[in-house]
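Got a structure for you, questions after.
Only one protein chain is missing; all other protein chains are in place.
Then we have chain A:
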């Protein structure tokens, strides 16, 4: 560049403008970084809080005690009838040298430290091996929810006794049992292998996970083929006109309808009118399918629109029929987008709670679901139920259930990305 050119006013103007342009770019980048930082910050805060609340639900405490299978108290023919909790509590009191009063309040207090599961574990042992009667057997049973919380350090000794669920005496007993080596902590596998229960220490998410999975299956089987089919027809076959415009506007509106309205619709349509079983995965899946449909249609249409028209023209000019063009060229090219849309709407459906509450999925359902037509729980409604439960031990489990729900979603999104990659590579 010559000096004359470098000093010309034109170049100066350009320079000045350039400076401004770079400054604008820098500012924009700073905004971007700030926005991302805020978003990440919120995410970390949210996740951190849930993990902090929920991580303790992933382990639990077991109390291991020797039990003398007193022949005087156990009916050989019907061991299930025995009040093992009372038996164990009395023996434990005796071992600790505590004298019970006439009303047996101490034994009751002691019983409160063991899970009611103890009864079934002991009865089961005796039923399988009647020879154990008259002998002393070691039985490991879950600690009761309050005892478990205490061992996890969530019950403060400093709280006035009338404001906590464990008395001073019970705390003293727990300390002693721990000192005696009767208490052990372990991974809470029950959380993943059990259904819901009224006892927090026995409650698990498996029933809700299965319920959610069944529901999503119904949703996917109905919403994906219907949605993709509708989008294909609207985008590729339907004559463009006032009617298709009207339909398009309405589909966009449907995507924005609050989910609780879909719940009401589902209640009226599937339960009151078609008499499908309340709170069943079938009805849940149908309602979620109604909800997912507009999203899938919109996502599919926009990915169909993104397919270059030159490919369509090429196929048509080769003498492919409309249907051949669509199914051999347009749809395969739109597939990654269709897949992503479908799975994202499924992930949405997975977390949807309001419509489930309306079709009756708020009630307590113990055990695991076996079919599409019996009442079941679902993950989001389980979160809702547990959050509203009175037992404090449910609160950490609520957070754990949220984590399971999030993990479920992450798995689905990962599947979406994998599928997308697969379809993209196949072109």
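In this section, a contact is a pair of C-beta atoms (placed from the backbone, for glycine too) under 8 Å apart; a residue touches a chain by one contact, two chains touch by 3 or more; residues count from 1.
Criterion: contacts and distances are computed from a predicted model.
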>> Please identify the absent chain by the protein name in its UniProt record; candidates are "ABC transporter domain-containing protein", "NAD(P)/FAD-dependent oxidoreductase", "Phosphate transport system ATP-binding protein" or "Cytochrome c oxidase subunit 1".
In response: "Phosphate transport system ATP-binding protein"
> Looking at A:50, A:320 or A:412, which residue reaches the missing chain?
Replying inline: A:320
>> Which candidate, A:182, A:301, A:329 or A:395, sits in contact with the chain we can't see?
In response: A:329
> Hey, which of A:221, A:311, A:373 or A:417 is the one touching the hidden chain?
Replying inline: A:311
>> Considering the whole complex, not just the chains shown, which residues of chain A touch the missing one?
In response: 239-240, 308, 310-321, 324, 328-329, 333, 427
